[in-house]
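Our next item is chain A:
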Amino acid sequence: MSIVATYLSWALLVIGGLLCISGSVGLLRFPDFFTRMHAASVTDTLATGMILAGLMLQAPTWIVLAKLIMILVFVLLTGPTAGHALAKAALHSGLKPLLPGKSGVLEADTKPSGGV
Partner candidate 1 sequence: MESFVHVVIILMLVTTAIAIVRVKDLFAVTMLAGIYGLLSASFFVLMDAHDVAFTEAAVGAGISTLLVLTTLSMTGRFEKASVKPQADYRPVLALVLVTVTGALLIYGTQDMPGFGTADAPVQTHVVPRYLNDSATEIGIPNVVASILASYRGYDTFGEVVVIFTAGIGVLAMVMSNATKMPVVQTALMSDHVVLRIVSKMLIPLIMLFALYVQFHGEYGPGGGFQAGVIFASAFILYAMLFGLTAARNVVNHTLVQLLSALGVLLYGSVGVVAMINGGNFLDYNFLSDDPVAGQMLGILLVELGVGITVASVMIIIFFTFTARSQKEGEAD
Partner candidate 2 sequence: MIVHLSVLQVIIPLIAAPICLLLRKSELAWAFATLVAFMTLAVSVALLSQVMQSGPVSYELGGWEAPWGIEYRVDMLNAPLLVLISAISALALLASRTSIENEIPENRHTFFYIAWLLCMAGLLGITATGDAFNVFVFLEISSLATYTLIALGKDRRALWASFQYLVAGTIGATFILIGIGLMYVMTGTLNMADLAQRLPDVENTKTVFTAFAFLIVGVCMKLALFPLHLWLPNAYTFAPSIVTTFLAATATKVAVYVMIRFIFDVFGFEFSFTHFPLQEVLLTLGIAGIFVASVVAIYQDNLKRMLAYSSVAQVGYIMLGISFASQTGIMATLLHMLNHGLMKGALFLALAAVVYRMGIAQLSQMHGIASRMPLTMAAFLIGGLSLIGVPLTVGFISKWYLVSAALENGWWPVAAAILLGSLLSVVYIWRVIEVAYFKPVSESTPDVKEAPAALLIPMWILVLANLYFGIETSLTVGVSQMAAADLFGGLR
Partner candidate 3 sequence: MEFLGLFNYWVVIVLMMIGFYIVICSNNLIKKLIGLTIFQTSVFIMYISMGKITGGTAPVLADGITLYSNPLTHVLILTAIVVGIATTALGLAIVVRIHESYGTVEEDDIHAKDKQA
Partner candidate 4 sequence: MNSLTPELMLQLTMLVPVLAIAGILLTGRSENVREAVSVIASLIVLALVIGLYNTFKAGIAVEVNWFEIMPGLSLSFRLEAMGMIFALVAGVLWLVTIFYAIGYMRSHHEENQTRFYACFALAIGSVFGVAFASNLFTLFIFYEVLTLSTYPLVTHAGTAEAKKGGRTYLGILLGTSIAFFLFAILGTYFVAGTLEFTQGGVFPAGTSVAVGGALLVLFVFGVGKAAIMPFHRWLPAAMVAPTPVSALLHAVAVVKAGVFTLLKVGTFIFGLDFLNELPTTDALLYLAGASVIIASLIAMRQDNLKKRLAYSTVSQLSYITAGMLLATDAGITGGAMHIAMHAFGKITLFFCAGAILVTLHKTDVSQLRGIGWQMPVTMAAFLIGTLSIIGLPPTGGSWSKWFLLSGALDADQMFIMGVLMLSSLLNIAYLLPIPILAFFPPADGVARPAIKEAPLPSLLALSFTALMCLVLFVFPQPLYELAASITQ
């Protein structure tokens, strides 16, 4: 049991770490605000979730476990909300996402975005 749990935990931690790195790379490399935000929110939710799950498997006492679960819940609540709010704010202030244009090249959407 414990060995399995340990391996699983480490696997989760490593994957979480890799997701973090990929998220950061995405943050740097993606072309516009919204795609970058996507990369960031992956780090926020998935990577953090993975790492927390990995840590839970190693939790020595139930109280630590409970705390970790609470952290997870909060992260899952706040991360997406923050992402959502950011995207809205960006749209609100007139930033347009890049979309594939007719020539297949990314370009800013010319149509006004409908509604909020």
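On the choice of candidates, all candidates are chains of the complex that A comes from, given by their letters.
Please note the rule applied: contacts are C-beta pairs under 8 Å (C-beta built on N, C-alpha and C of every residue); 3 or more make two chains touch, one makes a residue touch a chain; residues count from 1.
Fair warning: this is a prediction, and the values are worked out from it, not measured in the lab.
Participant: For chain A, which of 1, 2, 3 or 4 is the touching one in this complex?
Facilitator: 1
Participant: Using the touch definition from the top, list the residues of chain A that touch candidate 1 in their complex.
Facilitator: 74, 77-78, 81, 84-85, 88, 92, 116
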